[in-house]
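Here it is, the structure in full.
Of the protein chains in this complex, all but one are displayed in their positions.
So, subunit A:
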C-alpha cells in the first residue's frame, strides 16, 4: 500500500456536507504541515464518498474532518460506511469542530478513531495523529 520510503504522515484535512466553516480546518492543516506532515485539504462541500475516494487516491494515513454544522452524527456514519465499502478501513479518522461530548460514543461507533476537543492545543492535535499512526502501527 504505502511506498514505504518515508515515514512522513499524510493527512487529508476534509470538510463534509454543506458546512462552510473552514477556519479551523485551515488552521489545523497549517499546524500539521508545520509539524512535518504532508497535508492535503479537500476544500468545501464534499460528500463522505468523495472524501474516502480522495483519501485512497492520495494514500493518506489519516482523514481529519472538521464539522461545525451539527450534522456530525449522520455524516460520520456515512463516512464510516464508505470507508468499509471502499475497503479503506486502514485509514484513521480524526474528528474535530463543534461536537458535544455526548455525541462522542456515536462517532467512535461510526469508525472515528479520535475526537479532538474544540479547545485542543496544537501539540494535542499533532500527538493524537502521531500516536494513532505510530503507536498502533499503520493499519
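Everything that follows uses one rule, which is that a contact is a pair of C-beta atoms (placed from the backbone, for glycine too) under 8 Å apart; a residue touches a chain by one contact, two chains touch by 3 or more; residues count from 1.
Everything that follows uses one rule, which is that contacts and distances are computed from a predicted model.
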{"item": "Chain excluded from display, named as in UniProt, from \"Ferritin-like protein\", \"Iron-regulated ABC transporter ATPase subunit SufC\", \"Methylmalonyl-CoA mutase\" or \"Thiazole synthase\"", "value": "\"Methylmalonyl-CoA mutase\""}
{"item": "Touch with the omitted chain, as defined above, among A:17, A:80 or A:111", "value": "A:17"}
{"item": "Residue ranges of subunit A at the interface with the undisplayed chain", "value": "17-23, 26-27, 29-31, 33, 39, 41, 43-45, 47, 69-71, 73-75, 78, 98, 100-102, 117-119, 121-122"}
